[in-house]
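The structure's right below; bear with me while I get my questions together.
Omission of a single protein chain aside, the complex is shown with its protein chains in their original locations.
Going in written order, the chains are labelled A, B and C, and every chain counts its residues from 1.
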Amino acid sequence: MKDVCLILGAGSGIGGHVGKRFAREGYHIVLARRSDQAGLDELVTEIEQKGGSATGFLINAVEDDAIESLIARVEDEYGPIKICVFNLGAQFGNLGLGQTSLERFELGWRLTSLALFRVAKCLLPKMVERAGGALLVTSATAAMRGNKGQLAHAAAIGGRRLLCQSLNAEFASQGIHVAHIVVDGAVDSPDTLGRLIGKERLAEYKNSLGEGEYRLLEPEHIAETYYHLSQQHPSAWTFEIDLRTHHDLPWWNSP
Amino acid sequence: MKDVCLILGAGSGIGGHVGKRFAREGYHIVLARRSDQAGLDELVTEIEQKGGSATGFLINAVEDDAIESLIARVEDEYGPIKICVFNLGAQFGNLGLGQTSLERFELGWRLTSLALFRVAKCLLPKMVERAGGALLVTSATAAMRGNKGQLAHAAAIGGRRLLCQSLNAEFASQGIHVAHIVVDGAVDSPDTLGRLIGKERLAEYKNSLGEGEYRLLEPEHIAETYYHLSQQHPSAWTFEIDLRTHHDLPWWNSP
Amino acid sequence: MKDVCLILGAGSGIGGHVGKRFAREGYHIVLARRSDQAGLDELVTEIEQKGGSATGFLINAVEDDAIESLIARVEDEYGPIKICVFNLGAQFGNLGLGQTSLERFELGWRLTSLALFRVAKCLLPKMVERAGGALLVTSATAAMRGNKGQLAHAAAIGGRRLLCQSLNAEFASQGIHVAHIVVDGAVDSPDTLGRLIGKERLAEYKNSLGEGEYRLLEPEHIAETYYHLSQQHPSAWTFEIDLRTHHDLPWWNSP
Partner (left out) sequence: MKDVCLILGAGSGIGGHVGKRFAREGYHIVLARRSDQAGLDELVTEIEQKGGSATGFLINAVEDDAIESLIARVEDEYGPIKICVFNLGAQFGNLGLGQTSLERFELGWRLTSLALFRVAKCLLPKMVERAGGALLVTSATAAMRGNKGQLAHAAAIGGRRLLCQSLNAEFASQGIHVAHIVVDGAVDSPDTLGRLIGKERLAEYKNSLGEGEYRLLEPEHIAETYYHLSQQHPSAWTFEIDLRTHHDLPWWNSP
């Protein structure tokens, strides 16, 4: 039986490409996302056509029991989850205090921070029993500092970074590898950036770049680092790593 | 009419002492806490006996509208809130993943992070209209990194630190001084430490210390720094400051 | 006999104003700077005219024994140094790798990092004997992260920040208060900014600002925070604090 890799937030960007990368290595991939059955099916088909195996689920992660029952079902039907890629989050764009309702502030927290805590609550005890497993958490610049217009996002994802630290402090010595991956820039993904600025503008922008000039993080290459982290030996584990294009300044630099 | 200083979380520790310190400078102090009417009354009396003025309210900050209606009422009855000291938080003690329920995780967030966001939502627009005001946030070591046993606490307070950064980035240039005060150690307070380890053991511990040997942060001295921050000139404002005893190693050092 | 406050790097900006602030509180101020005897004399006179006392020295801090013999002489002639304000540093402006010679890289380190270490070597043992003293270190944004064009400056001052942490870890419990003050922006000072952009342009710029709009850190107000830190009670000491104008974004924020 194949090892299972569960991907929460499996769209056309990081989630999908990480799925494809792990499928090539023989994992059975379980892809979960909130909407777009057609896109989900396409991803499953793409993995299968390259000789891999995958299953897709549509779930709304903020609903009561949605995460819990998905994990239970996956473990039951497909086997032990060896790797969980947590790729959920709520980036609402640039909103000031006046535009950020209590509801939005709460939704950001439910999707970003509470959802990871719920995954940990039901998955980590199973991994501890099996003395192994990895939880790879896709994070972002806003986890490192709160900019203007990021009230809900920064509070949720900044808190989640410290939640990951607390999980790591409790579980690393029990064989669970928690990694917090700071994606410090815009990712070239139709589902997120494409939706934000429009697919045509995104395509135009990419065409305008020179040969060897990368100004968007490419999820296919990000996936290589996820795979590397998942295979690190327990004598040399990474908790935190940053990723950005060679043209982006890190968050800590001023232009 | 006196300037108003509102203290959310006004117990016998930092909150109460900050209240007494600002009262000495002529502010009308509004003290809010969740329980202990007798303790609250005592604090008001103590301030009045030294020539200051104060009012006390018991509120449960996690209840809908509790914060919002308190702020409305204070502004209405006592005048514009010039300084708000946010001293709420939920330190549950050392609890592993198995002991941390979803309810507790949510409560930590409601008390620590959402409550500050609610204060900001209703108070900062008023301060912006008046082109001035200060929001002093009592924070703790767990806002800087997540230790083992701090899942709920670190996620909530770490997120709140970045929320403060986002508030500062939006409001400092509009005249609102947001300060994040990292109290990096145990505070000598009957209501928190006293309750945790027992008042007798606390007294014994303090008696065992040498002359000039401080191993607990004294809220009376912490209050001096709160007052200093509140009086900084806008050409030299502090966003973040740490406080600890001379005998405590900072959180970043190993013993 | 008065307590002595030694200021290394006592020009017309932070150093000079901190000197004036401490003089008002009764300290005898020893002002040391590299050049400009006339400016130094003026500062001494200004302090004396307001009823304080001060002495000035011209020293080149990178010369062998310059720091060591100044400290010995001050202790001998004026009494125990209670407070040392370390205000030296080498900000060379924006220089790429090609413009940064090995000599410049070394000079930056000698002025910024080694000079503080030399102060510590000869002054801290004396303070330990007296079981008290404070070392207030003026630092800058570049101590927090290395920008482009800051190779020599960031390496020197970033290293000095960790040197301060190591000094604090060794000496705080012995009664020595080390504080690292991150001045996160441009200071309104004729000797530094005035020299950099010209005094006339500086004056024009300041005149162009609105009422209550501060875009330069004013050393007179910075000095208030230095004084506050020097008076903190050992049960609530600050190691690190940042200072910036209400109009500047902190170094961690993107515009």
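Before moving on, here are some points about what is shown:
Keep in mind that, in the parts below, a residue touches a chain if its C-beta (ideal position, glycine included) is under 8 Å from a C-beta of that chain, and two chains touch if they have at least 3 such contacts.
Keep in mind the model is a prediction, meaning the values are calculated, not measured.
Within the complete assembly, A:W252 is the residue of A:F92, A:Y205 or A:W252 that touches the hidden chain. Across C:P125, C:G198 or C:G212, the residue that sits in touch with the chain not pictured is C:P125. Residues 131, 165, 168-169, 172-173, 175, 177, 188, 212, 214, 216-218, 221-222, 224-225, 228, 231-247, 249-250, 252-253 of chain A touch the missing chain (whole complex, contact as defined above). In the full complex, chain C touches the omitted chain through residues 96-98, 100, 102, 105-106, 109, 113-114, 117-118, 120-121, 124-125, 142-143, 145-151, 154-167, 169-171.
Interface residues of chain B facing the missing partner chain: 144-148, 249, 251-255.
Going forward, only the chains that are shown with their structure count from here on.
When chain centres are set by their Cα atoms, the one at the greatest distance from chain B is A. Annotation for chain B: residues 165, 169 touch two or more other chains.
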